[in-house]
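Everything below concerns the one structure shown next.
One protein chain is absent from this view; the other protein chains keep their places.
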């Protein structure tokens, strides 16, 4: 059963502990800054109610009834492509800003389905049943979910169990009959404040000595012992009344440091509990699903940049210049290479019979992701090269409210045609916000989210099947006579 | 009916006029250097007779019987992927070297099918029938084909009709009842000397004043008036007895400057004759098909480089180093990005009802092609970085024939393990040839073949559908309220 | 005679017309936001009074007495290197932020000296005398100067005189006996609000039809008819009380759109008046001087980034990793390549006897500048790659004021060592501000300021002396027998 955006927003007023700029937040949905990420999240519920988008955002499941399409378990290339389109289109409808609250959780659930089947097989556990029970609960109640993976890590040269402070990685502090208690903290938990439930998984492989750190579970965001510290949303705060800035008033997500202080996890919500040999496998399988998602939303972000770049080139009157064409081709290549890798990942997916789901091809999710990480700043360079210096030095929206000033400014900001001047100003303003207020978030996000460049390179080397290439290398060098 | 490689080789002894190093060649199939490209081409016929590869290389057509799979007209994503696999695998079987003789001709035929349908519609001509007749003839006789597109061009700042010397672009010099006479020359015609027929198409768009330059046709390679000037094959000549070099003795293609001196083209072999408004369209449609082919063979070349790089990294004992992993990831990205774009081009193909064929998606063929052009030297940098200086300074194969010397050299060239030393030497030798004797060909080919970087950027800007991106740009900037 | 920073700040309370966020500013030195750029500018006066820096910032001129070192006219390599050091060190003392108010004006004055000598020679004008008079006035009164070059440009495909609105480029609207009247507007005038005088020069070459646009002059910032519209200083506004952010509270510059509405320029302040054949020459000579300045301040910015990156790498505990070393090497290369080009520009300077000044080598100023433009985003990518996601998602300074919260956050933000945690937080915060609040300014500035990438490429091609290279090309190819 899908719910309304009002029901969703109300569900967040549940006593959760959130700090924003040093103050405890009473109700995130009504907080001056945090309501923007909540509203952004809620728009995904609005689309379920919108007859133009219902076909895309809702899915009628045989057993679960009318659920969010995000909760549909993909079975083949076509359904993976539908998931890609769902993420791509909802990101476009979010003005190029990803809407994570159902995507990331289902990525994690799919990975958990796949991995827990294998844990259960080896250890006769029943985690898969727990995952499926949680999945049905979340789908049937149309929940929003956040995923907490990256630990605080402390000294990067030490393993979890070697840290001076054991809380540097989330870990089990006590085991009881009904469940376990966990402590620690996770960084960069996107939209935790707007999620009904938090899913927690390990961030790396673990040895036997790290047994207590091999833990995965799902738990409501208002569970006792959970505290979230939000980053400051300057991109929201500084445009409250800025009529020239839309994204900062409507389409922003927020991250938290999420602290777990002796939090109780009941048995049926535990998905990994000390099986350390599966920690790394789970830590790697989640990104395989989530990088497919990343390719999809980043392609939509790319689309926003292409549109903005093309419009600025035209309004500036330089669209036909050779160097500007080259700039635009960089933007196109970025978006379409991500899309091509998403398509290839779907086309070359594998089907896991035990967990009954289609898995995006790991080579293409990684190649696409690595390309996205490595080339984002090149994209920014090219769009700024198109835009020119005015993207930085344009006066503020208030200068366009004062009629005398506005008249002078519109006169002088006219480029190709007077009728386009205000639109040109809006584009400059939007791009300025994107590369300033949003700048740290996007730079860090596009370079680090879903795994850093080095992590992607490691994973690509680790998972790549070199056997065919090596056979060809030997054949070509005359080491072997046949391929 | 597919033919044998012996029949194929014999078919080339047809009196064609070929110059090699200043001398007229009697029979290309027996010429000391040119027999290598002929034999390379003939291997595609051998694969048709090989029971392991027959299933891939042959296709049973309802009307034409057992034909080469290259001649199969793709109808959908799956058949485009089969064509991709065909090109990819035959290139791998050619030790990473493309085997062009059926691929490029069918790319041209498909483009001609598509374009002539439209010319016929506008001008009530019957070119499509000519194309289909030629197609059936070529398929039924299992012919090898070459494609001549790039004109000599003379002064690049002038149009064809503005050139001092009118022969700088191939053009019609006389029109008679039974056909036309053409003169001019085409550059870089790959494997013309190994082709039964040459297909000629325009290299650019033409205005009304360039009417006589808007010409396309197919003609046997031994037609009177055709002279081919081959490039020198140093990669072949210098390894005649070099037991450490396989590719140069077996898998080389050759290009010619192909001169047309008053060559008669009979009416049923003409595909364009003065309809200047279609010259540019044909010049652009051929690459759409051929760039899909290019992505396919270049991915196989990438596979060769991955295998060679990975083996060298392992033999050198450095495969686990962070910087070497980074090098290898560049090779993987190269190959797999090309493959991802090929898959996306097939998956997002369009079907043309009038000419009854599936057309690869132009965005992905261009994005993939541009990526291939722009990043090839980066790939070379990375594989050389892996290999180390010995790729240049290793002694010659003769030094390994002399037993005393060989003993010393094998002692000192041992890296990880003695058992691998000779294989390591072969890899160095193969890579050395690849970046030296083959160097100019590959650099020019990978940067210019199937269209230069600037041409690809132009085409990408021209053909890209910006409308969705622009809508998003306006919506995100608040210029429009809805997407 | 150098003045105090108090005297300087008072001098700005002169009735100048400045708009900030839609409001007329009474006194820039006391305005909540604008006082930060004023104070930043004033620090250059403080350094003149500081005994530790007096030796560097002041110079005892034979005729002018004790003046700012910026006003010293360089005579040779050594003095150019002193100017480089002056700019480099004052930028470091500004926490990596350039302090433009004396540097840019003297760059313009030096260019004007050089160019007006040549105009006078051709047209028997006396502009050089005007320039020198202005120079002495500015030096003796220790003035701050702004330079307005980039016009609003309107339709980029049209020349100044072809624009629909003639005001798109600053131009002469009336000529009278005592002087001229000018109208138009200039974009991106840095620190105009903190300058005593504005120097105005053309932005491009001009034909005879653009005669009235060939104009250069200097005029007090409070001259009737001048209106300045400042960009909004979010980097200042949002850190007013932010104890973790220093740069935004102390070291910011501001740009304006500077409008000229029928502004009177007295004869002795005119440096170009219709001599259209010198407009392009002046437009090009100023950057030659100013790009030398740019290399100097950008090297200091690079130093800030190296320090920040190195500290973050160490605090994060990853400084010894191969990929982090690679990141750091990118930062080092950036700074030192700029410095190397500055040194080479000074070492290979030329001396102009007529205007009695040393001119930095144009090849190195352009090569260095182009490198700076093209590689800035690569630098940002690498420092963000070092920093990790926390650079975006760290809580705000207020979260560190609340003692309970602070305790938890400091626990979890500890990496290598507890004693470094707060310093680590400050570095994250500083870098976050740098790539967000400062982001648009820096991206636009580093890519466009002192000339865009395309402009630099054009200039490099135009000014490069190819003769030696061509001689070598011909000799190497056997076209010529001797070099």
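Think of it as A, B and C in the order they're written, each chain with its own count starting at 1.
Everything below uses one rule, namely that contacts are C-beta pairs under 8 Å (C-beta built on N, C-alpha and C of every residue); 3 or more make two chains touch, one makes a residue touch a chain.
Predicted model, so just to flag it, every value in this text is computed and none were measured.
Check B:167, B:275 or B:459 against the missing chain and you find that the one touching it is B:167.
Although one chain is not drawn, the whole complex shows that of C:3, C:17, C:410 or C:458 it is C:458 that touches it. Residue-wise, the contact with the chain that is not shown comes from B:153, picked out of B:35, B:54, B:136 or B:153. Of C:28, C:152 or C:247, it is C:247 that touches the chain left out of the display. Across the interface with the omitted chain, chain A contributes residues 321-323, 326.
If you put the missing chain back, the residues of chain B touching it would be 19, 21-23, 150, 152-157, 165, 167-168, 185, 187-188, 227, 229-232, 234, 237-238, 255-257, 259, 316-318, 321, 323, 374, 376-378, 380-381, 384-385, 387-396, 398-402, 405, 408-409, 411-416, 431-432, 435-441, 443-445, 447-449, 452-454. Not every partner is drawn; the one left out touches chain C at residues 92-93, 95-96, 243-247, 300, 303-304, 306-311, 322, 325-326, 328-329, 332-333, 336-337, 339-341, 343-344, 347-348, 363-364, 367-368, 370-371, 423, 426-427, 429-430, 454, 456-458, 460-461, 464, 466, 468-479, 483.
As a working rule, only the chains that are shown with their structure count from here on.
No other pair of chains has as many C-beta pairs in contact as A-C. Among the remaining chains, the Cα-based centre furthest from that of chain B is the centre of C.
Centre-to-centre spacing of chain A and chain C amounts to 38 Å, using the average Cα coordinate of each chain. If each chain is reduced to the centroid of its CA atoms, chain B and chain C end up 51 Å from each other.
Those residues of chain C in touch with two or more other chains are numbered 321, 323.
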